[in-house]
Structure formats: structure tokens, C-alpha cells
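All protein chains but one are shown in place.
Naming follows writing order (A and B), and every chain is counted from residue 1.
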Amino acid sequence: MIEAKNLNLYYGAFHALKDINLKVAEKSVTALIGPSGCGKSTFLRTFNRMNDLIPGVKIEGDIIVDDENIYQKGIDVDRLRKRVGMVFQKPNPFAKSIFENVAYGMRVNGISNEKVIKEAVEQSLKQSALWDEVKDSLKKSAYALSGGQQQRLCIARALAVEPTILLMDEPASALDPISTAKIEELIHELKKKYTILIVTHNMQQAARVSDFTAFFYMGSLIEYDLTKTIFTNPAKQQTQNYVTGRFG
Amino acid sequence: MKKIFERIVEGFLFLSSTVTTITVLLIILFLFREGTGLFGKSPTEEGFTVAVNKNNPVSELNAEQVKNIFDANIENWKQVGGKNDSILVFRMDDIFKFYTEEELAGVDTNMTLLASKIDEVIQKNPNIIAFISSKNLPANPSSKIITIAKINLSDFFRGEEWFPTSQPVAEFGIYPLIMGTLWVSFLAILIALPFGLAMAIYMAEIAAPGVRNILKPLIELLSGIPSVVYGFFGLIVIVPLLQKTFDLPVGETGLAGSIVLAIMALPTIITVAEDSIRNTPVSVKEASLALGASHWQTIWRIMIPYASSGITAAVILGIGRAIGETMAVLMVTGNAAVIPHTILQPMRTIPATIAAELGESAKGGMHYQALFALGCILFIITLVVNLTVEMISKKRKQNR
Partner (left out) sequence: MNHSIIKKITQAIAFNIFRIMSVILVAILFSILAFIVYRGASYITWDFITKMPEEGMTKGGIFPAIVGTLSLVAGSMIVAFPLGVCSGIYINEYAPENGFKRFIKLMTNNLAGVPSIVFGLFGMSLFVNTLKFGDSIIAGSLTLGLLALPVIIRVTEEALKSIDKTYREASYALGATKLQTIVKVVLPMSMPNILTGLILSIGRVSGETAPILFTVAAYFLPKLPTSIFDQVMALPYHLYVLSTSGTNMEESRGMAYGTALVLIIIVLILNLIANIIRHFLMKKIKHK
């Protein structure tokens, strides 16, 4: 169960997120759409406190993850991030072998039993539909993979620490159509086990993969509803204009 | 008209851009021309010869044997392959031991007289070895000139004695200088590296931006301070400190040189290492944090490996600088040309040798040429260092 309550975020003086209230349904895919610069990534990154890294960021309001306000004092951010996985826009594997990329998350979280790690790596690679392609070359550098494979590796890497929530920031925007289709298929599979938040600026993609859609505009959440409703019968004119491609 | 003018300017700019290349080529030309002149020469000073009695079976000696004979370390011809007979060493001024002033009267004006006297001495003493001016060899001698092995590259590198001005034969063994250089430079990097890396990591990841903005110009300032000033500081502060701490006869030691060099190498190491740590793509850093890794785990397991080629480049560059650094080292290492056994003894590096001795060497002489040969070695070392760094950074760019 995740939720944003009266969320405001400032980059210095710039008001980037304005009074956002949003409840995300579990084990489903929620798409965040909106024109570039409207705050989708910023919003997504509040759920694993990735914005903490940027100097001058100020956050007001609550983000609730599993009945807990993650911005309250005494929260263990590392543990939070272990529960909330993230996939980035561009594939960003580490300069390590394929195996070690997936194993990394477990190692830094204190798992040292090689047998456990090996099983989990295999499991994660299978979940991300990469196992068959790489099972004979686990020792090879992750850079040897294609862009699409690298992105699936990054998904496997995120899954390996057993998160319950997956944040995806335009995970297919740097990929070719075939790889994109594979990722979308994968998202479809993953939502059986995970709560997924995905940023996309591709309207068809949002329509294809998501159950719910939130439309952002200039830092505000304009409309949030079932994807079907947003794309066929939105309540707001602004949303209508955006999904039909009249602006943005 | 305008076109032609632009062409001329372009031509001029082109010529300017070739100056560095030309300079490198000129350096190679001039250094190697002088430096290689040393090899194939006889190590006796020009115009002098070593001669023995005609009946002496020995006709060839190497530089070290000659030196040992004249230093009275070898006293019997048997030791150098001759008869069992003690060696009688003869230098020009020994002539007075054989003749009285009166007998030598007129020698100043009549060189042939001196020559014949010397010839007489050599004839009378079958066990003699004489170091004499070539001019004083009589036309029809009863003596035999000893062939002394020519200076070659392997003796130059492996020779353990550096006596560039000793008589009758100079010795140009640079092994102690090479060892001195390596000891001092590598220890310097060993000292500088942990501190440099710690500071680089601190500045790149840990320090608040405000702190970093103060440290950055301070380090730039330190990299601009002349090496003599560091040398002076070393001489005034570090040398006495080491002498007291380790209770040494002299404080001017390899360690003093290493410490001063470490201080001097730090700004380079810090700057290059910090840059390469900061060059780790943000998204890779974020990916690690997003998996629940702590900031430290991310630095240690992701960012440092990512920056490792840059850090390697920093280290190699630092070693290159340290090997070539002259003045500071010259001032604090004590400059004894011996093979080092401990870091707490005086040492002498290649650049310090050049700086200390070039002024007193005769232009075009063997000593002068030997110092140029040392220059060639330094040049080659820095060339290798640069090409290595170049290769590393090229690889890094490809990996991006």
C-alpha cells in the first residue's frame, strides 16, 4: 500500500511538485504521464527517497509505504530502498559481470551465502526473461549485452533484493521496438507479484501496460483514474487534450 | 585577396602547432647525440693512456680492474691474469721517486726528454703499470699500451660504481642512481597514495560543497608552489626532524626525499583521482543506492572501481613526476651514489645527479656525455609514462 499525502517538493525556490495526493493500488501497474518537465520523475523518486541526493531539495507532506511515513525521522533509507526497487531510463549496469550485477544488491545487504545468491540470481534472471540468453555467459561483462538485454539485466538486478514495489522511469525510452515489446510483456508478468509505478511519455505504452494512470501537468496531479477512463473518457479537458496529442 | 590572407594566417597557425613536435624531436636529437657519444669510448680521460712493460703478458683490462689496481685493491698481476708479481703503480708525479731534480732539469721545456725518462722507468720495472699522458709516449717504446674495455650500454646500466671523474679511468655505472631514483619515487607514491585517495574521496563524495570549494583552490595553490620552496622546507624542517627521530648521522636521506616528493605529488594525485571519481555516471551511483547499498558501499564497490583507470593514471603520472623531479630531491636526499639498503641512508637520483654535476663537467667530455645519457633515460621514462597514461585514458573513453 503506497500513498502520497499533501506532497510538496521544492528544488531550492522552484516548486516542482504541488500538493499531490495519490493512492496507488497494490499488485497493479500505475502509469505516470505528462509533458516533459512536469515532475513525473521527481514524483517517482520520492518513493525511494532518491531526491535526498540532490542538494537543496525540500519536501513537505507524507509518503506512506507499507503504513509507514518514509520521510519521518529514524527511517532507515537503505532498508527502504531495498523494499522499493528502481529501474532507470537508460540501462545502467555496473562495470561487473552479469552475475555480479544481479548479486550486488544481495551482497550489499548482507547476504554472503553463495548458494543462496546463486539461486536468487538465476531466479531473478528467469523472472526478467533473460536467463535463457545469458545462462552460459554469466561471467561475461554486462557491457557485452545489447541495450535491451542490459535493461532486463537492470530489472533482474532490482528484483534480486526482493522488493515489493518497482519504480520504472521511462524504462523503454532508450530501446528499440522489439526490446520495448519484451519489457512491456515483462511488466505484464511482474505485476502479479509487484506494485509497479511506471513513468512514460509514450501514450500507447501507458494504455497497453497500465491499470491506472496519473496525469501530471506543471507539478500538479491533474487527474488520476483507471487507464481506460483516462484514455477514453477523462474528466478534465487538459487530460483530454494531452492524451489525444493536442499538446505536450 | 581576403582569401589569400586567410590562407597565410592558417599556414602560420599550422606552423605554430608544429613547434611542440619539433621541440620533442630536437630534444631527442640533442640529448641522444651527446648521450650516445659516451658509448664505445675508452673510459680513460682523453689524451691519457695506461701502459705496462712490453714483457708483461697482460694486454687487456676492464675499467673496474684498472680502478682497483690504482686504488691498490688489486696488488698482484696474478689477479688480473698475469704473472705472480706484485703491481707497481706509476702516476706522472711518481717520476720524482725515480729521478732527482737535476736529472729531470729541462724536462719542462723538452717533452721528448720526459718521454724517454718515463720509457726508462717502464723498461726497468717489469711489474709496473703507468698512467701517463699520451704525449709522453716515446716514438719507439719499450712499453705496451693496455687496451681498456670500451664503455658499453650494459656496463652503464649494471655498473655499480659512479665515479665520473676518477683517474685514470672514470666509472659510469648508473645502477645506484637508478635504484636511488626508484626507491625515492616509489616510496613517495606509497606515502602520497593513501592520503591522496582519502582526500580525493572526501572531496568528491563526503565533504559539503562549501568545504570542497575551499579545498579545491588551496590544492591548486599548492601545486603551483615551486619545488625549491618544498626543498627548502624539507631541508629546514623534515631533515632535522628525521635525524632526531631516527637518531641518524645525517638527516638528508632517501626518506626525506620521499616525504618532500609525496607532498609535491599530492595535488596531482588528488586532482586527477577526484575528477575520475566524480566522473562516475550519476545513474550508476543511483542504481547502487536504489538497491539499498549504503553511500560508503556505493563509493567502495561501484565508484572506486569505476574510477580505477583514472586513479591508475593518476598514480602513473605521479610516479613520472616524482622520477623527473630535480631540485627538491637534490636538496634533501644527501646525494650519495651508493646502492641503497635502507631508506634512511643518503641516496642520489638521476635528475639530482645531472643538476649537481653538469656545471662542473667539461663540455663535450665523457662526464658531460654521461650526464646527457642520464637525461636520455629520464626522457625515455617520461615518454613511456605519458604513452601509458594516454592509453589508459583512451580505453576509458571507449568504455563510456
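Keep this in mind: contacts are C-beta pairs under 8 Å (C-beta built on N, C-alpha and C of every residue); 3 or more make two chains touch, one makes a residue touch a chain.
Remember, predicted model here, so these are calculated numbers, not experimental data.
Touch with the chain that is not drawn comes from one residue among B:Val228, B:Val284 or B:Ile339, which is B:Val228. Contact with the omitted chain, checked across B:Leu38, B:Leu371 or B:Ile392, is made by B:Leu371.
Annotation: of B:Leu61, B:Ile87 or B:Met331, B:Met331 touches the absent chain (contact as defined above).
By the touch rule set out above, chain B reaches the unshown chain at residues 2, 5-6, 9-10, 12-14, 16-21, 23-24, 26-27, 30-31, 34, 194-195, 198-199, 201-203, 206-207, 215, 217-218, 220-222, 224-233, 235-237, 263, 266, 294-297, 300, 320, 323-327, 330-331, 351, 354-355, 358-359, 363, 371-372, 375, 378-379, 382-383, 385-387, 390.
Of the residues in chain A, those that touch the hidden partner chain are 76, 78-79, 108-110.
Here is the rule we go by: only the chains that are shown with their structure count from here on.
Taking each chain's centre as the average of its CA atoms, chain A and chain B sit 60 Å apart.
By the touch criterion given at the top, residues 209, 281, 283-284, 286-294, 297, 301-302, 305-306, 399 of chain B touch chain A in their complex. Within the complex, the chain A residues that touch chain B are 48, 50, 53, 55, 78-82, 84-86, 88-90, 92, 94-96, 104-105, 107-109, 143, 154, 157-158, 161.
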